[in-house]
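Here you go, one structure.
Only one protein chain is missing; all other protein chains are in place.
A, B and C are the chain letters, set down in written order, and residue numbers restart from 1 in every chain.
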Amino acid sequence: MKVRVKLFSIAKDLAGVDETVVEIPSGSSAETVLDQLIARNPRFVDWKPSLRLAVNQEYVRNGHLLSENDEVAVIPPVSGG
Amino acid sequence: MKVRVKLFSIAKDLAGVDETVVEIPSGSSAETVLDQLIARNPRFVDWKPSLRLAVNQEYVRNGHLLSENDEVAVIPPVSGG
Amino acid sequence: MVKITDSAINIEKLLVQVTKPESGAVNVFIGTTRNHSHGRKVTGLEYEAYMPMALKTLQELEQDAKARWGLHDVAIVHRVGKVHVGEASVFIAVSSAHRDEAYQASRFLIDQLKQVVPIWKREFFEDGTVEWSLQAHEQKTEIEA
Partner (left out) sequence: MVKITDSAINIEKLLVQVTKPESGAVNVFIGTTRNHSHGRKVTGLEYEAYMPMALKTLQELEQDAKARWGLHDVAIVHRVGKVHVGEASVFIAVSSAHRDEAYQASRFLIDQLKQVVPIWKREFFEDGTVEWSLQAHEQKTEIEA
């Protein structure tokens, strides 16, 4: 299945794009998206522990199961304020 | 000796004036001023426990000794803010 | 900067003055005139101050807070005379590098101001009565309007 992935801050810089689509097996967890990004750019590995994931604008655990067309966002440490 | 007395808020209403001069023995304490005011208007008695005194714009204890021409202020509970 | 004034408080201008290039945080407290007090409708307030002593105690509080929290700047302005419902009667702004100091200092200043600065509030009620607010002792006294 396909999910849309939004990238911000350092994750955007590492990916080189602010949005992409990844193809993952049906029933995959949100973490699978991170692994796909690592496959594309190994430097993502170092950042993995500090990246949070949101699905359809809601924070989720890495184990959260995705559905077709979900919007997954990769959220580096936030720094608003 | 003579001291100037400034009155505010409820103390001003009780005294009917915002400033007065009281004649007290040399070496009197600040409290003597309150007693003079009570002599002029017995309703001051009820307020005495909640009135603070300042001499020359500085809070003092009731026992503080006054000097000629001191400015004594009678300070009811403050309510700024 | 401390000030006691019978005019409306120019908040925008004070904020510009207080915010320094090295500041990261500004905390502001504004005390406004409420339309009710102890369940009764208030139509307005009037403040009186023992001017020289009020200014002196405000300056002392300003210096205390600056020293204690390393603030970049402080502004405290209090109204005297009539203040309409909804208007600011007191304005406090402090600037600092980080927010923790700004919150603590701001709270310290309003708490202390309400305890030691010789300023008094009279409330004008809808029914025509006028009362000195004597909150420190939870007492009230009524005089003819």
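Throughout what follows, a residue touches a chain if its C-beta (ideal position, glycine included) is under 8 Å from a C-beta of that chain, and two chains touch if they have at least 3 such contacts.
Fair warning: this is a prediction, and the values are worked out from it, not measured in the lab.
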Touch list for the missing chain, restricted to displayed chains, reads A, C
Of the candidates A:Met1, A:Ile24, A:Ile38 or A:Ala54, the residue in contact with the absent chain is A:Ala54
Had the left-out chain been drawn, it would touch subunit A at residues 6, 8-10, 13, 50, 54, 57-59, 73, 75-81
Where subunit C meets the chain that is not shown, the residues are 11-12, 15, 19, 21-36, 85-86, 95, 97, 99, 102-103, 106-107, 110
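Quick note on the criterion: only the chains that are shown with their structure count from here on.
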Distance in whole angstrom between the CA centres of subunit A and subunit C is 49
Taking each chain's mean CA coordinate, subunit B and subunit C are separated, in whole Å, by 25
